[in-house]
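One structure coming up, written as structure tokens, with questions to follow.
One protein chain omitted, others in place.
Note that the chains are named A and B in the order they appear, and that numbering of residues resets to 1 at the start of each chain.
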Amino acid sequence: MKDYYRFLYRCFRVSFVGDWRYKAWMLLLSCIALFGLNAYAQQLVDGLAVTGMTDQVSWGLYIANFTFLVGMAAAAVMLVIPVYIYGNKDLHDLVIFGELLAVAAITMCLMFVTVDLGRPDRFLHLFQRFNFPGSMLAWDVIVLNGYLLLNVHICGYLIYCAYQGRRPTKKFYIPFVFLAIVWAVSIHTVTAFLYVGLGGRPFWNSAIIAPRFLASAFAAGPAFLIIALRVIGTQTSYKVPRGAIETLRKIVTVALAVNMFLLICEVFTEFYTDSAHGASAHYLFLGLHGYSGLVPWIWTAIALNTFALAVLFIGPLARSAGWQNLACLAMIVGIWIEKGMGLIVPAFIPTPLGEIVEYVPTRAETMVCLGIWAAGLLLFTIFVRVTIPVLSGRLTVDQRYNFVSSSSPTK
Amino acid sequence: MSESNNNPIEAPELDRRSFLRGGLSVAAGMGAFVAALKPLADMDPNDIPSLDGFLQKHYKEMDEEDMEAALKRIADKVQARWDVVPNVRDVRPEEGVEFVYALNLSRCVGCRKCVHACVDENNQSRSPEIQYIRVLEMPRGTLDPEKGNHDYDRPKVPSDDHFYMPVQCHQCENPPCVKVCPVEATWTEPDGITVVDYDWCIGCRYCEAACPYWARRFNFTEPEIPKEELNTDMAYLSNRPRPKGVMEKCTFCLHRTREGKNPACLEVCPVGARKFGNVLDPQSEVAQILRTKRVFVLKEEQGTLPRFFYYFDERYPDKAAAPALGAESEESR
Partner (left out) sequence: MKFIIPSVFLALAIWFLAISSPAEIPIPTRVEFDRSEIEVVAQRTQFPDPPMIRQGGVEMSCADCHAIFDSSGEGNTNQRGQHQHIELDHGMNAQCYNCHSDQNRNKLILKGGEEVGYGQVHQLCGSCHGPTYRDWEKGIHGRTNGYWDSSKGERKRLTCTQCHDPHSPAFGKLTPLPGPNTLRMRGGGPPDPNYKHSSKHNPLILKSLSSPEAGASHE
């Protein structure tokens, strides 16, 4: 036990060490996180009126980001499945990065849910009267926290074993890895069911939302990992296997194509049927009764995703690291819009009584979102910063870590 | 970076100067953190729950003593804020009563008196504005609320080309809002009224997303009620002032109706379009309406089984369409 505390302490120390680029990156993230904290403090005092949300559009950027990040967290399975089901060797050592991303993403999710609450001080009520299994939000609380624990356990165990220089005992982590695979699918499915189950919101009340969520998550998550691994591979001493990114690229391509296909299915259903239930889709894609606040958003998303898909399909471009990074970035932004401004917000416009009130995020709301993202990236950077020397055997229980010679930044 | 001296092997590169610099960074970071929390200094002390308030149980778990304490806390808060002594109590449902509302769309003229009488009775926030009732001006040929106009602003109502459809909480028998609440802060009472425990709600607004009638409202900021307009006749589950950050909704004025009175929206209606009563009593007005009129509910396909019914009289109330003198049918207008 004493060893373990020492391990945590050493990890804590390592996270402060790096060259100027690492420090600049961390400083930037810290400052943004503090801006977010400042905006949230104002929200606590004045209430959610500081956000752009209204009774008409009662969920906005917070829930949008939450939804996107649940997907990022679920995407860890896209590394786990090839390794533990198909025996892919290249990805084997990288699984841990996917799981670290999951931990950071889930932490962000929980932060986004918390800032969305009108009364975060009554958080404990969840433990006193928990509407399970009635409320999908109750399910979500369980699956998200469960997934967080699973991944913390798997990562923590593997890293600690590496630190101690011993082989991990299979029975302590393999069952959890397989459980996490199922669990990852469940977190995003439950999050989709959160919306799908509402008959009063026809835009969400569609069985295709859950598969769409998974497809877009399996595109955006691995896309983020491609970029992160590139940074790790070029900026640190850690060797990212050459085949790993190639495998991820294939996953991303297929997932993005499936996502686009499902979007087309949705659009066809809404527009060909042309029933009154298509009002939100009309508002989103074309504008409704002269209101068109979301139209630029969704077409930007579609343009970005189409661009990314085109790049990934064109062989020479797809193999170029630069184009690949660009495509990944484009699809991350595209999917972020598609799941947020393109899925959460339009369901509220028009309201069930046909009123149209548009949603525009406020400065405070945007700052809180950026702050949470910064905090999450800060967390992920620290995880990676600590993990790399441990995995490469330069920070172990009986070896003092030489900071000077290996001050290896991650970003 | 913290104390390097306790752990010399871990930080070989830490000489005194860099330690100083590290310490300074941490201190400045802490300073910035505290400074970022500056807005909290403006927090209204009344917003911070007292320990008793924080530990208050769910409505259904409170015994008489707990309820008395809770009511006292409410009364104290009202007195502190508005300097009036409220009559705040917990009104329980009666056995053998199930409330039903019926609204005659042939009669409603769209004057919005009900909207404002409701606000007056139920202590909703005046600014920002919270109203439980929305009156839709409907074009002919449709019952789809999405075709209604919320903002009609003509000098005189009714318009000859429209009818008017007020919408408020339908007190569903199968309420989607209750189903989704993660903390059971909202539930349906035995007399059919769906209520919110304002002291239990965590403000996630899932119920607001779930309601197909857009009947729920959220206190995005501290509700404001002028002292002279505060209704001091209050009940725990209905019209006591709400804190910010919680949901609220129409309760059929349960502090009135559970004591035999009619809801405020009904009393003020100048044309008698609104009808309320105990549907289990076959002689009640609403029971007779359900028996004799062709009633319908809004969005029946949602399966919500509303306790709020709409009906029409035999004729469209359109003076312009009525032939001139001599051809008056048996219905006046």
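Going forward, a contact is a pair of C-beta atoms (placed from the backbone, for glycine too) under 8 Å apart; a residue touches a chain by one contact, two chains touch by 3 or more.
This structure is a prediction, so every number in the text was calculated from the model and none was measured.
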Residue, one of B:R134, B:H170 or B:R205, that touches the chain absent here: B:R134
Absent-chain contact - pick from A:D121, A:E246 or A:E358: A:E358
Residue touching the undisplayed chain, where the options are A:K89, A:K239 or A:H289: A:H289
Contact set of chain A toward the excluded chain (per top definition): 23, 27, 30-31, 34, 38, 42, 46, 49-50, 52, 54-56, 289-293, 356-360, 362-364
Contact set of chain B toward the excluded chain (per top definition): 21, 24-25, 27-29, 31-32, 34-36, 38-39, 42, 104, 109-113, 115-117, 120, 126-131, 134, 137, 139-142, 147-162, 220-221, 257, 259-262, 266-272, 275-278, 284-285, 288-289, 292-293, 313-314, 318-321, 325-328, 330-333
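Throughout what follows, only the chains that are shown with their structure count from here on.
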Rounded Å distance between chain A and chain B, as computed from the means of their C-alpha atoms: 34
Interfacial residue positions of chain A with respect to chain B in the complex: 9-10, 13, 16, 30-31, 34-35, 37-38, 41-42, 44-49, 53-56, 58-59, 113, 116-123, 125-126, 128-131, 134-138, 141, 194, 197-201, 276, 279, 347-348, 350-355, 400-404
Of all residues in chain B, those that touch chain A in their complex: 1, 7, 9-13, 22, 29, 32-33, 36-40, 42-44, 47, 49, 54, 58, 128, 130, 134, 136, 144-148, 150, 167, 176, 179-185, 200-206, 208-214, 216-222, 243-247, 299, 302-303
